[in-house]
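A single protein chain has been removed from this complex, and every other one stays in its place.
Let's turn to chain A:
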Amino acid sequence: MQLNAEQSVRPVLSWLKQRVSVRDTQIESWRGGVHLPDQKHLSNRRHIRHAPLPRMLCVPLGWNGREAQPVVVPGQRVLKGQAIASGVGTAVWVHAPTSGIVKRIMPVPVAPGTQMPTCIVIESDGEDEWGMLEPLAREETSIDTLSAFLMQKGLVGLGGAGFPTGLKLKGGDRTIDTLVVNGAECEPFITCDDRLMRERALSVLQGVQVLANTLQVDRVRIGIEDNKPTAIRRMQEACAQIHSNIEVVEIPTRYPAGSLRHLVKALTGRTIPEGALPAAIGVTALNVATAFAVGQAVLEGRPLISRIVTVTGLCERPGNFEVPIGMGVRQLIGLALPQPDARGVHVGGPMMGESLAHRMSVVAKTTSCLIVGARSLLPPRPEPTPCIRCSRCADACPVGLQPMELFRASSNDNRPLLATLKINSCIECGACSYVCPSNIPLRDTFRQQKRAQAKR
């Protein structure tokens, strides 16, 4: 057996490259990022289960001040899928997740968040009787029609931010040539998109095609992290089955690969300028779950009244549940049989998410994941010690910031320096805090600083 010289040198070279390299890992597209223990095995082995219909549902009317106006009154009977609040301005319409009687209209805490948006409380009558479903007439697929239709069907981004999908589409005019679909799911623990792509690949693609046809884009790319081989295979098979030119792209597993600007960079090579929307570079991007919901709305007329939520952590039967919007978080967790000694619940991924603020919170359209037993699985970091400028944070930062300098500038509230260091480019992914050997809450500091600056 002959070993050529290059082969024997390569491991040495790669070792050296890793030691000497500026960044932890580098693919051509973007620098930085961290490898996280992904914990996806906990919840990705079971099929999506339908949560049994709860007796009471508290359906939130909106988020961040974007609230719909109720069009029902207490005592009124509503059917499943019937509009119960109308979107005004930038708010999307809200629909009844099941049939029943409207009981009250009152503020209720939602997960995630600390706000208490107005909710319509519906007592289920157990019939689960559908109202009239009106799909979109396929002939009229202009962007404006689709965008208005999606507002009416209550569509928001299901990846986390909850931005109304209709508004997002409206933002892009005819210059959009690429549709990017986000199936990266880079946060540990979360598997709802993974299971969705495995089990409903065709429906996801139908939604993607509706969007692609309406936007008249040249290219459609779906980015999926390579730690989800089954999802990738199912999506590729589905693409082949319907003879579409949608490309399923395997991207390296590296947090935060699913961040909008990083995914766009990885899939198109284009950089979204700071402060601009993807439309500025001819791209529209949305999440796979959103694409699925778009397909459901357009083809079957189903409004967004349920979503898939991962319930994981210290549970006997963790997994993914199709949950009606407005179901109580505690009730949902009960379905996964939490261990009796599990304490604390975390909403969203461990990196970007937050602790459950209120025990009585309900599931909103942006609730992606509930981690049970957060107090032991995601323990708080020890007391911070001084920064020793090890620059691990700078290596980990996916946008090339210098977190150690930003932290010093934040501590001194040196606003000109913060602007020079581009604090507003921070995507608050938390990679810096994760690698900091001194346990400095870098991300939280920057988040506070950004919010304080925005208020001024």
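FYI, a contact is a pair of C-beta atoms (placed from the backbone, for glycine too) under 8 Å apart; a residue touches a chain by one contact, two chains touch by 3 or more; residues count from 1.
FYI, contacts and distances are computed from a predicted model.
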Subject >> Complex member absent from the view - protein name from UniProt, among "ABC branched chain amino acid transporter substrate binding protein", "Lactate utilization protein B", "Lipoate-protein ligase A" or "RnfABCDGE type electron transport complex subunit D" >> reply: "RnfABCDGE type electron transport complex subunit D"
**OP:** Have a look at A:C58, A:I143 or A:M404 and name the one touching the chain we're not showing.
**Re:** A:M404
**OP:** For the chain that's not shown, point to the residue among A:A394, A:L418 or A:C432 touching it.
**Re:** A:A394
Subject >> Chain not shown, touching residues in chain A >> reply: 16, 19-22, 24, 30, 34-35, 261, 265, 271-274, 276, 382, 385-392, 394, 398-402, 404-405, 420-422, 425, 435, 437-439
